[in-house]
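Mind looking over this structure? Questions follow.
Certain chains of the assembly are absent from this excerpt, and the rest are unmoved.
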C-alpha cells in the first residue's frame, strides 16, 4: 500500500507532526507486522523522528540547524538563495523507515514522525508512505 | 520476521555494537536476499553504521556530537535537561536499512551496526529489527 500525504507549511523553518496520518494509513492497510517507509519529495525538506511533548524540541531543532548551517554564505545562494535549506535537508535525510508492530507504528511513547520544512511556507509538501508486510503475514 | 533486541547502556553518551544480534537474526530467518530495517525506539538514541576496528571512531563520534550540540543551552532543558540528547538523535536518525546478501547483512569489512546512546545509562534500550525478503525469494 502506498499513499501520498499532503502538508501545508506556514514557516520558512518548522517541524510538522504527521504521525496521525501514518497511524491511519497503517490501520487502513491489512498489515500486522512489517515496515512503513516515509519519504519526503523535495530537496529542501526532511523526515525526522522526534519528541512532541511540547513545542520545545521542535524549536530547538530549528535553532540548532540555524547555527550549524547559517544562511547566505553558500555557492547555491546565487541560484535560489536557499543553499542552507538544501544542506539542512541533506544532513537530516529524506527518509525514515519505521517498523509496524501489531497494526501500529512501532514508535516509543515519546517518538513522533515529523516533516521538517526548511524552505517554506509551501502550499503543498508531499510525503510518500509505503507499507510493506513482512513475509510471514 | 520481526524481533526486538534489548541493550543495557552504561554511559550518558556511547556507541554499542549490535551487529552480532542482527547477524544471528538473519541466519535464523529463511531470507537469502532482502533488507533488514533497524530502528531504535526512543527519541534520545539513534542507529549508526560505523567502523569497529577499535574504540577510536566511537569516541570520536561522541566528541564530535558534543561539540556540534553542546548541552545545557536548549529550550527543552527546562523539561528534562536532555535537549542535547534529542537533537543528537534527530541528527543521526532512528533507522538504517541494511541489505541482506546471501543470508548475511551486506556490510563491508569495516562496517558495524551501532546503537547510539545519548541519554544513558538505561536499563533497557529497544531496537526493532524487521527482515523483509525480496520478492523473488
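Which chain is which? They are A and B, in the order written, and residues in each are numbered from 1.
The definition used in the following text is that a residue touches a chain if its C-beta (ideal position, glycine included) is under 8 Å from a C-beta of that chain, and two chains touch if they have at least 3 such contacts.
Just so it is clear, the model here is predicted, and its values are computed rather than measured.
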Taking the full complex rather than the 2 chains in place, the copy count reaches 3
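Assume only the chains that are shown with their structure count from here on.
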Chain centres from averaged Cα atoms put chain A and chain B apart, in whole Å, by 19
Seen from chain A, its contact residues with chain B in the complex are 33-35, 48-51, 53-54, 56-57, 59-61, 63-64, 68, 91-93, 96-101, 106-108, 110-111, 132, 134-136
The answer for chain B against chain A in the complex is residues 1-2, 31, 37, 39, 41-43, 68-69, 74-76, 78-79, 83, 86-87, 89-91, 93-95, 97, 126, 128, 130-133, 137
